[in-house]
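Sending over a structure as structure tokens; questions will come in a sec.
As you look at this complex, bear in mind that one protein chain is not there, while each of the others sits in place.
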Amino acid sequence: MDIIGAPLKRVDAKEKTTGQAKYTGDLVPRNALVAKVLHSTIGNGIVKSFDLTEAWKVPDIVDIVTCFDVPDIQFPTAGHPWSTDKKHQDIADRKLLNTRVRFYGDDIAAVIAENELAAREALRKIKVTYEEFEPVITVEDAMKPTRIPIHEERPDNVVVHSSYEIGSYEEARREPGLIKIEGDYETPIVQHCHIEKALSFAYIESGKIVVVSATQIPHIIRRICSQALGVGFGDIRIIKPYLGGGFGNRQDALTEPLNAFLATRVAGRPVKLEYTREETFNCTRVRHAMKFHIESYVRTDGSFAARSIIAYSNQGAYASHAHALVANAINGFRMMYPVGAIKGEAYTVYTNLPTAGAMRAYGIPQIGFALEAHVDDIVAKTGFDPIEFRKTNMMKLGYVDSLTTITCHSTGLAECIDKGERYLNYTEKRNTYKNQSGPIRKGVGMAIFCYKTGVYPISLETAACRMVLNQDGSFQLQVGATEIGQGADTVFVQMAAHTVGVTVDKVHLISKQDTDVTPYDSGAYASRQTYVSGMAVKKTAESLKAKILDFAGFMLHKDPWDLDIKENFIVHKHKEEHLLSVAEVAIESCYSLTNSQHIAAEESHHCSDNTYAFGVCFAEIEVDIPMCQIKVLDIINVHDSGKIINRQTAEGQVHGGMSMGLGYGLSEILKFDPKTGKMLNGNLLDYKLMTPIDTPDLHADFVETNDPTGPYGNKALGEPPVIPVAPALRNALFNATGVAMDSIPLNPEKLFFAFEHAGLYK
Amino acid sequence: MYDFNTLYEAKTVKEALILRNEHPEALILAGGSDILIKLHEGKLSGCDLINIFGLDQLRGITMEPDGSIIIRPLCSFTDVATHPLILEHIPVLGEAVNQIGGPQIRNIGTIGGNICNGVTSADSASTLKAYDASLELTSVDGIRILPYAEFNFGPGKVDLKQNEILTGIRISKESWEHTYGHYIKYAMRKAMDIATLGCSVNVRLSDDKNTIDRFRIAFGVAAPTPIRSVTAEASANGHALDDELLHMVGEGSLVDVMPRSSWRASKEFRLHLVKELARRATIAAIEKAGGKING
Partner (left out) sequence: MARKLVSCTVNGTKRHYHIDVRASLSDMLRNEEGLDSIKHGCDVGECGACTVLIDGKPFNSCIYLAIWAEGKSILTVEGLNDVKTGISDIQQAFIDAGAVQCGFCTPGFIMASIPIIESDKPASRDEIRRQVAGNLCRCTGYEKIVDAIEKTQKKRIAERKSSS
């Protein structure tokens, strides 16, 4: 049986169901000190002074560090591979602790104590004097000229403004007979909510600062820590154990740089820095809220003539990934429905809110909502069929994006649409549900998306892998790519086994990353690992296989080129007869008295390609108008992610993304006090992440294409499932009630005002 | 690790009352699903606690010879929701507390804590108010019986004297007999949530099941404390089971409620819900009682 596509159970599942899997918090040394961060209780201003007198009196306090004590170094936190081109480097706009307070909850001091209670008590006893400015919460306010800039380097609070134009928009929109449709759409600030909180611990060993951290990107964290502390890359060592979810939040330096610094304050004794859930909400990263204005000019034959977008992205207090997300959003806008004349413009703006960073699908859920809501607004206004309209205008095979050169090497999008349509009987139901009356109504909606795989050519794509053969014919597989729950380790094992020619039990995957010994990989983000790191695994497996065959050739006195490995045995190419077992080759190679060789392979892959994954969501809902509630009756995502390496883990990714999409569409939003900028619902009770009983049965299906650029025909899958759900729900609500919502979440209170405005309560 | 100061341990109710008398500033720790959370938030750091969790005398649900049902305060929500006396006579109370949190919270949270917190969103409160419950408040000086209707002063403020402990919740036979109730918790999630609005209705129908013999309705989160709507009740008592009844219950409720806007929900939205929940809970309670609107 082909191992690629086989239903292999997760390689780490047993450890995780038995409690044997050790996460960062399970590895903290017993003698570790406890650090806690003092967060500002104003949203905008300057720390003038601290009174630490009472805090120092707390028994068991070891050290107190304030924003006046940290190195005068500004560093970037975004989890991008470093760019040696200064123009492309991430924005370095924060210190380990900050005197300039930029949001409610900014890190201004830290205490280190023998135990957690002492640390907490000392925090309470620190008195802070601030100079306070009025917080700026909205992009509109932040762009007003009279404000005190949040960062002096950006006097207008605009982090980046960018634009593109292809063809002549002005010319194209003057074509006679066009229908103009425009709309404004808005998405909220939400959060990742990985169940493991943000945490790390750090100590000094053999002169190196070691940080054990729940991160998606150990090699990048090493670079960031070295920059933040002003030490060499090699002076830092990052260890990443099992990780309790990331979703992009941990594609950023969170607790690590400060934790590394704190370890240096106590002569290298282990220091744990674990955020509470509330700190994890407020002081890590959130998804950017975005506002879009979209204009479309449509011909009477149902094709686009010209399209434009203006986007505003609320960055919050620090740059983190900054403009990359909204840039991705307006690029995604262009790619989904290619047209000769199109222009886009985007602003990323600092505000006094928590910092926005990477989150699953990196700007595309935002534009996905806006664009697919807009498409249904178009079909409502023009009378086109929503599926035909999309099929007419969507990206086709061979499309080359003129700005990024990213090419559509494979697409099953039309088949995905057809599969979803058939599953839900969408077209028929959509017609049936038009013009309903009464308090309870049903509706169907759908939305499509495209998503590129990895970050090439916007950013570097590189990965490495190592395999070391054991004397029994098994081997260690070591990758810099990280398992964060998505199942990467499992598919890497499948890839390695398939390419070497052994059964999966011969592959011993080393799940933990340690930057001192693990090959480089930028980490888990951009749905890149099966595509980019997968190619590194493939190349390494080919190299290992060649070395095994070389030695087998030596043993058999045959030309290695005539040999192959099939299911743990050396065979003649295209023949079944077992000549030797891989185990026999392995043990001989190790202990040969005449020709001992220690077979290992290590390859890196510089990726200079990209490809699009696609998919759809179809949803059927029931709306209780007086109760302002939406019930999801049926929902399916169908994905073209190329060849599916492991159907079960792939379904798991789709289900998880759908669940996150349901929350995005229906209930999740972080709320802030408009006066202070203080987060109001930063806990798992008040933030409405869906519980099991709120989640309907989820259906996942695939259209498998064979992408010529993917190592095994595969394309992005990890992030995409979240994208189409919210717009599909919004479009279903539109079908059910005739109310076209322009923002999410579609939570009851918002529905109440919308229904009232639409006259549904008369 | 919780940063409270002293934990006073009571082994009997009597000991608890003495401790309470000696340490009036100490908080009573029952199931902890409120206090331990506030400690985590840093709100009660350094407080003293009187631990009554182990007092099994304060657990259990019984029927008195006069038919009153007594619920002891340390009953967990699960205890209440699964107790045969509740299931038989006041199932709506079980249904209400079964909507609190999730299974783990219902196993630890106590009905006494739910009442003594004095929060308007307490899921047991509107039903107990609607059943005219009375509270047994005990101190070293003796027992005080107080109608629950008079217990709440304001958000988080209740008429529990500094030396008192809630030792029983009583629902008289007159209140539950031939009476059928329905509770609607309106929240953003179906579990692990705080009510945006709660509405508990109970009805006793005429023998022919054509009119309301007695109507009671109470709300949570419709005012700073859980409240009854006397206007709705007055207009419903004796009324036929028709659309007008539903209309009057809704309008009557609006007279008595005074919801506030908060970041959780606006006043306008809550007022809308008051009417709709009153209507739906009334219909459901009447149906449970064997009646039918416009039947």
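Details
The first chain written gets the first letter, and so on, giving A and B; residue counts start at 1 in each chain.
By our rule, contacts are C-beta pairs under 8 Å (C-beta built on N, C-alpha and C of every residue); 3 or more make two chains touch, one makes a residue touch a chain.
Here the structure is a predicted model, which is why all the values come from computation and not from measurement.
Interface note: of A:P149, A:G167 or A:G245, the residue touching the hidden chain in the full complex is A:G245.
Only one of the listed residues, B:I111, B:M192, B:A232 or B:A285, touches the absent chain: B:M192.
For the options A:Q74, A:Q476, A:S581 or A:N683, the residue in contact with the chain missing from this view is A:N683. Only one residue in the set A:P135, A:G485 or A:P626 touches the chain that does not appear here, and it is A:G485.
Where chain B meets the omitted chain, the residues involved are 1-4, 6-7, 29, 32-33, 36-37, 40-41, 51, 53-54, 78, 101-105, 107-108, 190-192. On the side of chain A, the interface with the absent chain consists of residues 9-10, 12-19, 21-23, 25-26, 117, 192-197, 242-247, 276-277, 484-487, 648-649, 651-652, 655-660, 662, 683-685, 689, 691-693, 695, 697-698, using the contact rule stated above.
The criterion applied here is as follows: only the chains that are shown with their structure count from here on.
One inter-chain figure worth recording: chain A and chain B are separated by 44 Å, centre to centre, where each centre is the mean of the chain's CA atoms. In the complex of the two chains, the chain B residues touching chain A come out as 1, 3, 40-42, 45, 102, 186, 188-194, 196, 263-266, 268-269, 272, 276, 280. Residues 115-117, 120-121, 124, 276, 278, 626-628, 667, 671, 673, 680-681, 684-686, 688, 690-694, 747-749, 752-753, 756, 761 of chain A are the ones that touch chain B when the two sit in their complex.
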